[in-house]
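Here it is, the structure, as structure tokens.
Only a portion of the chains appears, each positioned as in the full assembly.
First chain written, first letter: the chains are A and B, and each begins at residue 1.
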Amino acid sequence: MEAKILKSSKSFRVRFSEVDSMGIVWHGSYPLYFEDAREQFGADYGIGYLDIFAHGYYAPLVDLQFHYKHPMRLDSRARVEITYIPSPAAKLIFEYEIFDADTDCLIATGRSVQVFLDKDYQLVLYAPDFYTEWKQRYGF
Amino acid sequence: MEAKILKSSKSFRVRFSEVDSMGIVWHGSYPLYFEDAREQFGADYGIGYLDIFAHGYYAPLVDLQFHYKHPMRLDSRARVEITYIPSPAAKLIFEYEIFDADTDCLIATGRSVQVFLDKDYQLVLYAPDFYTEWKQRYGF
């Protein structure tokens, strides 16, 4: 099976509470948009938080980056796209792009890296079996 | 021992992220101020979240009210005062007042009611022993 690109996409509308006193989305609201994208990806491909928990692991973020290109205003409609970045390491790596849904203008990009902890909160150095199987299922 | 009024107070400064696009504190930021007040009260009188957990209980909110009198602006300094409201029920009841620290203007008031759940998340109808002892210690 040939490796393919795994992507998900989620549309959203900027909430009143996400906008700062300058009338634009506060930068600290973007972790939520990225998390919504990860949840969508997890639902689409069977690797959500609860799937990971069910296998006895927890996958906390260890790196998170945001690059803000253009501000978003109150009531903007937007779309966050998330792409799975394959890696031989025992890591979950995603890249993100947020687009204005009306203009298709690129609003922000980012990247997250997650590792696996076991039930005792110990770092897992080798990919858990369920994750290896998941990768194989998608040709990685 | 005579019953007394138990109060705590906590000073805070409005954060940039708590202010909305009108330049005033978003109403949904107030649950945080009240929670900070409860944590201060818990630390002052030995009845914080972790004390309650340590006795095998969890004390979720069942009622929460806010009355907003005056807006707070970015960089305001304020003070939240919390008062314990004695009750024969197996409940933790608090009232809150937030004051502008510069003008002493009353910004908001509120009230919260918490019940006790046991480790199985079942409602406890009678006050847990540790809570009865806590009340007696303060003359309630």
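Everything that follows uses one rule, which is that a contact is a pair of C-beta atoms (placed from the backbone, for glycine too) under 8 Å apart; a residue touches a chain by one contact, two chains touch by 3 or more.
Values in this document were obtained by computation on a predicted structure and should not be read as measured data.
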All chains share one sequence and 2 are in place; how many are there in total? 4
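In this text, only the chains that are shown with their structure count from here on.
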Would you mind pulling out the distance in Å between where the CA atoms of subunit A average out and where those of subunit B do? 35
Counting only contacts in the complex, subunit A reaches subunit B at residues 16-17, 19-23, 26, 28, 74
